[in-house]
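Of the protein chains in this complex, one is absent; all others appear in place.
Our next item is chain A:
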Amino acid sequence: MRPFVFERPTNISAAVALVSSFADGRAPTQADVQFIAGGTNLADYMKLGVARPRRLVDLNDLSEPALRQIRISDGTIRFGALVRMGEAADRGDVKRHCPLLAESLKFAASAQIRNMASLAGNVLQRTRCEYFRETSWPCNKRVPGSGCAAMEGLNRQHAVLGTSDACIATYHGDFAQALIALDAVVDVEGRHGTRQIRFAKLHQLPGDTPDVETDLAADEVITAINVPFSEWSRRSRYLKIRDRESYAFALASAAVALDMDGDTVRQARIALGGVATVPWRARLAEEALVGKRLDQSAAETAADAAFAEAKPRRHNEFKVPLGKRTLVRALIETRDMKV
């Protein structure tokens, strides 16, 4: 592991100052500096030699109380960036207003990891592509221009939606699917002040530059995640299908929230995990449901629309039928929820 300088600032502006001062006026990069929260993603990648920051800025001593609070008011749940996954998953009011949010956290990782991992770190977790993790392989995300070993390699875990000729790595996070479905907004603070980013704009499609994963600059710290909710977001759930029943990433998952008028869909929110390169809002599937009676055949039509553009490779063809069945089941189960 590359040696690094370790910093432990005690407020947000000190943290931002630390990442700004480092770069002699030029914009800092992730090789200069990275924040660390739970460390469950970053420490792993530093050990593997994939992440090589020269300076590590620990966020755990930041004293602003809001960073550790979950506040619910006026139809918005505001999650402080340092709230741990386990705490958010266990919160009664979150479960009540938006079961989808709590379930996406409860079925992620393990209890130990959920005690460590922060919500901001969770949404920024990097792919588990085996060739990205092992530095001896060509990988355009790790070393731009070096090629992609997954294209013709073992690509069972890889994405079928949002892929490019440069990269087919899956975005594995679960919580992000709930956030994109509910139109969350992220609060950010950096050397140029504060701003808000729509969650749907936070992650970037791989395109020709799979090394650029988010819209965040290296000096920008996420301070909160805001999730608008309505009466109808009580009718929502997260269905996750994986190789073993617990402590595994999704092969396919579906985040669903339904605004129903009797049997008819007024509005649907759908996101898909385990199958795409970024958190994936399935707008075509949503549109296919609006104004329809939600029965098995309407659900199947929506699922077909969600995967119409899918581009499977040699070992991940199964993700198309699996992803469709996962969405159909999630839609029917959400319709049948007693709320």
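Methods note: a residue touches a chain if its C-beta (ideal position, glycine included) is under 8 Å from a C-beta of that chain, and two chains touch if they have at least 3 such contacts; residues count from 1.
Here is the rule we use: contacts and distances are computed from a predicted model.
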| item | value |
| --- | --- |
| Chain excluded from display, named as in UniProt, from "Putative oxidoreductase, 2Fe-2S subunit", "ABC transporter permease", "Reductase C-terminal" or "Aromatic ring-hydroxylating dioxygenase subunit alpha" | "Putative oxidoreductase, 2Fe-2S subunit" |
| Option touching the unshown chain, where A:T10, A:T76, A:Q112 or A:T264 are the choices | A:Q112 |
| From A:I36, A:L100 or A:M151, residue that would touch the chain that is not displayed | A:I36 |
| Of A:D58, A:D215 or A:D259, the residue in touch with the unshown chain | A:D58 |
| Residues belonging to chain A that touch the chain removed from view | 1, 3-6, 8, 36, 38-40, 43-44, 46-48, 56, 58, 60, 86, 90, 109-113, 115-116, 245-247 |
